[in-house]
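Sharing a structure below in C-alpha cells format, with a few things to ask.
A single protein chain has been omitted from the complex, and every remaining protein chain is retained in its original position.
Per-chain residue numbering starts at 1, and chain names A and B are given in the order in which the chains are listed.
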Amino acid sequence: MMWTMAFRNLFRNKRRTAATGAAVMAGFIGLTLLGGYIYCVERGLRANSIYLMNKGHVTIFKKEGLQRYATKPSLYELTPADQNLVQEQLKKYSENIDWTGTALTGSGLISNGVKSVPFMAVGVDLQTLDKSLTHPTVQEWAKDFLTQDSLNFVKAIKENPDSISITARLGALISRQIPFENLPAEQKTVQLAGMNLYGDLNAVDANIAVSHTTGSDMMEDAGLLAPFELLQNLYSTDGAHYMMIYLKDESKITKMVSELNETFKNQSLPFDAYPFDDPGISPNYVGSMGFLYAMAGFFVFLICGAVALSIVNSLTMGILERTREIGTFRAIGYMPKQISWMMTQEALWLCVLSGVLGIVLAAIIVVIVNGLYITFSPPGVAAAVQFTLSINGTLVALISCIFLLLVGTTSYLVTHFKLKMKIVDLLSDSGA
Amino acid sequence: MSKNIVLKILFSSFFFAVCFAQAQVEMELLKASDKARGSLEKGLTWESEVTTVEDGESTIRKFKVKATGVDANVEALEPARNKGEIYLFNDRTMWFFKPSLKKPVAISSRQKLTGQAAIGDIASTHYARDYNPKIERIEKINGEKVYVLMLKAKANNLTYDKIRYWISDVSKKAIKAEFLTLQGKPFKRATLEYNNKVSSNGKMVDFVSKMEIVDAKFKNNKSILRYINPKMEEHNKTLFNINNLKR
Partner (left out) sequence: MALVKLSGVKKSYKLGETLVPALRGIDLEIRAGEFTSVIGASGSGKSTLLNLVGCLDQPTEGSIQISGAEVTEMNETQQCDLRNEKIGFIFQSFNLVPVLNVWENIELPLLVKAKLSLDERKKRVASVISAVGLDSFIEHKPDQLSGGQRQRVAIARALVTKPSLVLADEPTANLDSKTAHMILDLMADLNKTQNVTFLFCSHDEKLIGRVGRIVRIQDGVIVE
C-alpha cells in the first residue's frame, strides 16, 4: 500500500510534481541523447581507426618501432623473418583472430609530370583493404568516412597492381579532379618518389584509381593509400612497418595485448603490441574521445546537480506542507527512517515516470534528428559527417540506475535531516 | 635653397655610386669564385665521387656530371642498384628519372642525395645568379686576405636560403662555406680544394677537386664530394631536355 500511497501523493500538488518531473525528464533526455551521440561518435571513430586507418584491433611493431621507424626505417622495419616470428606467437589466439595484415608507411613526393607535392602514404595488403572497406562495422558506423568510389579500390588493384587512392585535396594539388575514374589514362599515371631504406632517392609509377578521405583535416592534403607491394617497391624493402590483428571479439583486446607483450618480453622477442586505442596508434580517436568524455562528465555533473536540486526543492516543500501528517505517522508508531522511505518512494515514482516519458521523447527526437540528415564538419575532420543520435539500451539502463540512485539518495537524505523535529512540534505545525 | 638641393643630390649620387661600386665588387667576387666550380663559357664533364660517413657507416656513390650553362645532367654510376638514375637540372628546376618510370619526377634541389650532400650540391655552380652577396667582414686565413660574404637566395626553390661564403682575395676562389637556416644558424659547413685544372679560353684554370660537407651539430657525419677528370666538352641540348626522359 505504501507504493500506492506514494504514487497518489504525487498528485497532491500537480504543478510542483509536473515541474520537478519535467526537470528529471529533461535531465534524462539530455543524458540519454548525449550518451547516444557519444556512443555513435565512439563507434564511428573506432571503426575508422581500426578498419579505415588500417591499425587493426592490435598493432605489432618492432621494439620502439612506433616511435623510431620514421627516423631509421631500416632498423625498425618488420622483416619477413620477424613477421613469421609474430605469426608463431599468434597461433594460440587463432580462434579469435579474424585476419592479420601488414602495412608500410612513408612519405615522399607525388608528381604529375609537371610538379610534385608531398604525400603521406599507407600501403596495406589486399586482404586487409578488401575486408576493411566492406566490413559491416564500417558500413554501420563509419560510412561517412567512405567516399563513393572507395569500395572500388580493391577491384582497381586487382586490375592494375599499381593503383593508388589519393584524397580529393591531394588530387587538386596535382591538378587532378575527382572522380578520378573519369580521367584520361595519361592523367591517371603519376610518379611517387621517396627516400628508400638505403637512403637513396627512388621513384615508381602509379595509377590514380579512386579517391578516399583520411577523416583528418591535417592529413587530407597528403593522404595516399597504396597496395602494400607498391610501397615496398618504392622504399626498396621486403619488410613492413607494422602488422595488424583483426579480432572477432573486441572485448579481448586488452588481454591479448598484455599477454603478447608478456610473451615478447619473456622470449626476448623484439616486438611491441599496442591496442588500437593507444594514443600513439590512434591519436585522433584518443583525443576526440578524451574530449567528449570530459565534456560528458561535465554535463552529467551539471544535469545530476540540477536534478538533485529539483528533488531537494520539491521534497522540502512537500515536507513543509505535510508536517502534521508526518507527525501523525510518527504518533501511530512509524520510525523516522520509515517515513523517509515513504517520501523516497514518492521521489522514485516520479523518477520512474519521468524516465519512461523521457525515453519515449528521446526516441522521438532521435527519429526526427536522424531523419533530417543533418551534416557538419567537426573541427579537424575532413569529411562531412552526419549528426546521428541513437538510444543505447545499456546506456539507458545505466542512466536509469544513476538517476534512481541519485533521486533515492537525495530524497532519503533530505527527509532524514528534515524529520529530526520532535513529534509534538510536527503535530502542532500548520504546514506551508 | 638651390645650393642645398644640389649638395644633397651630389652627396646622394656619391653615396649611391659608392654602394653600387661595392655591390659590383661583391658580385664580381662571387662570379669569379663560380668559375672555379664550373661556371665556364663552354660545357663541362666530370665524374663525381661522393663518400658519405654517417653514424660510423661509410658509403660511396659515383656520378657522371655533364653541365652547360645553367643546365646539368647527372647520371648515377655506382652502386649498381642506382645505375641509370638521372638527375636533370634545367635552370632552377630539377627532375629525377630512372628507366622504369614513365615520366620524370620534379624534385627540389634541397632533396637529400646522400648523407650531407643535397642534390643541388652535385651540380650547383651558379651562386652569382642565384644569390645576392654582401661582404660581412674581412678575415685573414693562413696569412691570406679572405672576404666573408653573406649570400641571400633570390628565390625560394634554391638549395640553401643563406650561405656564409669565404672567398680568397688572392685566388678569387671560395675556400669555405657555412650553410644557414632562415634563422641564420649554420646546419652544414663545407671546405673546398682546387687541385684540378681545366682549359678555358686557351688557358688552364683551377677547378674544384674536393668539397667536404660536415654536419654542423654532428661533426662525424660528413660527405666528401670529389671532382674527378673535369674537362671542357660541348653537350647536345637534347641531353638537358626533360621530354627525352619520358618513356
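Just so it is clear, a residue touches a chain if its C-beta (ideal position, glycine included) is under 8 Å from a C-beta of that chain, and two chains touch if they have at least 3 such contacts.
In this text, all values refer to a predicted model and were calculated from it rather than measured experimentally.
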Touching partners, among the displayed chains, of the absent chain | A
Looking beyond the chains shown, say which of A:317, A:404 or A:423 touches the absent one.
-> A:423
Thinking of the whole complex, not just what is shown, which of A:2, A:75 or A:295 touches the missing chain?
-> A:2
Contacting the left-out chain: of A:198, A:334 or A:387, that is A:334
Which positions on chain A touch the chain that was left off?
-> 1-2, 5, 8-9, 11-12, 324-325, 327-336, 338, 422-424, 427
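We adopt the following convention: only the chains that are shown with their structure count from here on.
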Chain A and chain B have mean C-alpha positions lying a whole-number Å distance apart equal to 54
Under the touch definition given earlier, write down the residues of chain B that touch chain A in their complex.
-> 54, 59, 81-82, 85, 96-98, 100-107, 111-115, 119, 246
Chain A residues within the chain B interface of the complex | 109, 111, 113-116, 189, 191, 193, 195, 198-205, 236
